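Here the complex is missing a single protein chain, while all its other protein chains stay put.
Up next is chain A:
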Amino acid sequence: MRPLTEDESRAVFEKLANYIGKNLIHLIDRPDGPYCFRLQKDRVYYVSEDSMRLSISVARPNLVSLGTCFGKFSKSGKFKLHITALDYISKYAKYKVWIKPNGEMPFLYGNHVLKAHLGRITEDTPEHQGVVVYSMSDMPLGFGVTARATVDTRKMDPTAIIIFHQADVGEYLRDEETLF
């Protein structure tokens, strides 16, 4: 376990800022106590200071997980967000998408969101913007990236892809052994 280097922090912050924008400051500078990002076996964890200090005493091979896993670094140094970060992302999300009940299951099986399944979307969402996907009852289901800006979606046909799938809560079952 170690703190992130500057390049790694930059990669993580850029990815997070795509979803929560300036609210990223609230993750770093929390009023309820110090939190930090820690790297352990290519995975980035968001931990409170107390549990981070406790886990210092655990040897690296024995430390399985700590805090909340935000994602992992690929071998080529790219950062990939995991669904476990959804709690924090949905709390601070800037752009949101609500999908209809008949679109929930296809999304939870890892498919992209079609226009036919789109319930509501935040106004003036730009193209290729990270968005959090909610069910109509405001339950966060995952996150993705918009394929088109909100204004351009009006004149598309119902089978066109609106949101590219990035992660969904179905991964808790599908990728259980590699997720945390």
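Simple rule for what comes next: contacts are C-beta pairs under 8 Å (C-beta built on N, C-alpha and C of every residue); 3 or more make two chains touch, one makes a residue touch a chain; residues count from 1.
Assume contacts and distances are computed from a predicted model.
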Which listed name, "Ribosome biogenesis regulatory protein", "Translation protein SH3-like domain-containing protein", "Ubiquinone biosynthesis O-methyltransferase, mitochondrial" or "Exosome complex exonuclease RRP46", is the one UniProt assigns to the chain that has been left out? "Ribosome biogenesis regulatory protein"
Please output the residues of chain A touching the missing chain, sorted low to high. 1-3, 5-6, 9-10, 13-14, 17, 24-25, 28-29, 34, 36-38, 49, 52-53, 56
